[in-house]
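Shown here: the complex without one of its protein chains, the others still in place.
Order of writing sets the labels: A, B, C, D and E. Residues in every chain begin at 1.
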Amino acid sequence: MLHTVNKSPLERNALESCLKHAVKGSAVLLIEDGVYGAMKGTVKSSMVEDAMKDISFYVIRPDLKARGIDESRVIDGIEIIDYHGFVDLAAKYDKTQSWL
Amino acid sequence: MLHTVNKSPLERNALESCLKHAVKGSAVLLIEDGVYGAMKGTVKSSMVEDAMKDISFYVIRPDLKARGIDESRVIDGIEIIDYHGFVDLAAKYDKTQSWL
Amino acid sequence: MKFSILVSEGPYTHEAADTAYNFTKAALEKGHEIYRIFFYHDGVNNGTRLTTPPQDDRNIVNRWSELAQAHELDLVLCVAAAQRRGIADADEAKRNGKDADNIAPGFRISGLGQLIEAGIESDRLITFGD
Amino acid sequence: MKFSILVSEGPYTHEAADTAYNFTKAALEKGHEIYRIFFYHDGVNNGTRLTTPPQDDRNIVNRWSELAQAHELDLVLCVAAAQRRGIADADEAKRNGKDADNIAPGFRISGLGQLIEAGIESDRLITFGD
Amino acid sequence: MSKRFLYVNRKAPYGTIYALESLEVVLIGAAFEQDVSLAFLDDGVFQLVKGQQTDELGVKNFSPTYKALGDYDVNKIYVEKESLEARGLSLDDLLPLTYEDEDDDWAEKDSIKLVSAAELAEIMEAQDVVLSF
Partner (left out) sequence: MSKRFLYVNRKAPYGTIYALESLEVVLIGAAFEQDVSLAFLDDGVFQLVKGQQTDELGVKNFSPTYKALGDYDVNKIYVEKESLEARGLSLDDLLPLTYEDEDDDWAEKDSIKLVSAAELAEIMEAQDVVLSF
């Protein structure tokens, strides 16, 4: 399954709840304000880094750039994609769950 | 100052941030989904109980009742008020800050 | 005491519109003056007369219109926010080349200066939002 | 592959409407089929023709209408959600005794069954909301 | 061929309309004879708290509608244990939701199934369509 998270992990519990419910082999795509979850060096970074053992992480580049987050600040191993990549993920995984 | 909080402390950081910025002698009014912050026995109850030394807490009864939260579940020392009480608080304190 | 209210969310989706209404009603009942109610962000959606809520639910828009009429309230929709979200009176519709308007009775459209002025002129300004 | 999209928030206030649009455009560019775009909750506010956004900003409503025309998209506003929020076509306006309607070109109003049907008939249903 | 639909509820009632409008989708969806489940986790568990009284707030109390779900053959209602516990709640605090099991001489049975986060994760993974509100 592909999970999308569009909330900042510093404001809401959506990412944390998502990671608690994403099984091994699933993917998490960070979109909109969710891209703050892809940043290195925040108080929530380790939560994502720990989850990367079992889950693939992706983040939307147009959302990163709009917010001034340079790619060098993205946690190593998170793949940066555009909307075409989002479509590919949505097609690859059999279903999508949005953590609103 | 009167602070109002309308978000569940179990979903968002609004109550926590409010309590970090409420000085001694100020008041916090829990409204809308913020009334979940008035409940005993949740993982966030102690945060409120600790803050009660310096801050007065109030909660809106119509919001508690709508959500099925019996008054017996409200943390001791939090005063339960209606909208007239809200108006009185807004008049008593020289300004109101909404933690949206 | 002189209160003003800022409503930042639309009807039904967030409770803000209900809380703002309940607060306003209570303030009036206690003899306070409501200097102005300013609708900003999605709050401008409180001012459309095209809503048809279910019969067993409250009619948030009509409730504002009736309270405004009963107490001569000044209900102001922010023009910039209203343009973004498609709330227009006859003048705005004409200016923007629209073939219809949808503002509800008792509301008027004006600028953000009306919010600042409310903050200056009122004893208290209370915000209800998300 | 056959995609359907659920849009749960209105234009401008939340990014959901932008992400849904960008996703839809990308899916079409990649040759996928968009079976339906269903607008629910405040999402119905994407379908009002009365918006007038600032000239230097995107026009979210027109963008949907143009994409619908170019690709024969099925843009459906939930009738119950639209009634609550004041979005009406000519039929709805007449039925509910309203003197105006505000639906934008390319949108139609229908029931929630259209969302369920989209979930059944499409390979993927993706939700964008708050 | 019927699809497995899961409705995920993570938001508290009344503060926002999502709980109410989610329920409207579930009721309409019940007519389509798909395999329907509901999940309540995080603040979504508050939707099922019993004793809701909305008259003073002036809004519609929609919680009785949950009790009608059994009549619509919606009887797989998963409530997350960890979410309840974090909120100081137990099953006793929730609406009693039941259905009559036609395969068991119409015996009345509980619709609510208490599950762990790990179990809920597997339930989510087993669906065809997941709708979140």
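Everything that follows uses one rule, which is that a residue touches a chain if its C-beta (ideal position, glycine included) is under 8 Å from a C-beta of that chain, and two chains touch if they have at least 3 such contacts.
Note that this is a predicted model, so its numbers are computed, not measured.
K.L.:
What shown chains come into contact with the chain that's not displayed?
P.N.:
Taking every chain of the complex into account, the missing one touches A, B, C, D.
K.L.:
So one chain is hidden, and I want to know which residue out of C:G31, C:G97 or C:G113 touches that hidden chain in the complete assembly.
P.N.:
Spelled out, the listed residue whose C-beta touches the missing chain is C:G113.
K.L.:
Check each of B:Y36, B:Y83 or B:W99 against the chain that is not shown and name the one that touches it.
P.N.:
B:W99
K.L.:
Who touches the missing chain here, C:L28, C:A80 or C:A100?
P.N.:
Among C:L28, C:A80 or C:A100, only C:A80 touches the chain that is not shown.
K.L.:
Suppose we count only contacts with the excluded chain; which residues of chain C make the list?
P.N.:
The missing chain touches chain C at positions 6, 8, 40-41, 80-81, 111-113, 115-117, 119-120, 125, 127, 129.
K.L.:
List the residues of chain D that touch the chain left out of this view.
P.N.:
Contact residues on chain D toward the absent chain are 12-15, 18, 22, 54, 56-58, 130.
K.L.:
Even though one chain is hidden, which residues of chain A still touch it in the full complex?
P.N.:
Missing-chain contacts on chain A: residues 6-8, 10-11, 32-33, 36, 39-43, 45, 61-63, 65-70, 73, 82.
What we mean here is this: only the chains that are shown with their structure count from here on.
K.L.:
Which chains, if any, touch chain A and chain B both?
P.N.:
Correct list: E.
K.L.:
Hopping along touching chains only, can you work out the least number of steps from chain A to chain C?
P.N.:
So the least number of steps between the two chains is 2.
K.L.:
Using only Cα atoms to place each chain's centre, name the chain farthest from chain D.
P.N.:
It is B whose centre lies farthest from that of chain D.
K.L.:
Looking only at C-beta pairs that count as contacts, which pair of chains has more of them, A-E or B-C?
P.N.:
More C-beta contacts join the chains of B-C.
K.L.:
Taking the mean of the C-alpha atoms as each chain's centre, how many Å separate chain C from chain E?
P.N.:
The computed centroid separation for chain C versus chain E comes out at 35 Å.
K.L.:
Provide the list of chain C residues touching at least two other chains, using ranges where the numbers run on.
P.N.:
12-13, 15, 22, 54, 130
K.L.:
Which chain A residues touch at least two other chains?
P.N.:
In chain A, residues 13, 95-96, 98, 100 touch at least two other chains, as defined above.
K.L.:
Touching pairs of chains, which are they?
P.N.:
After working through each pair, the chains in contact turn out to be A-B, A-D, A-E, B-C, B-E, C-D, C-E, D-E.
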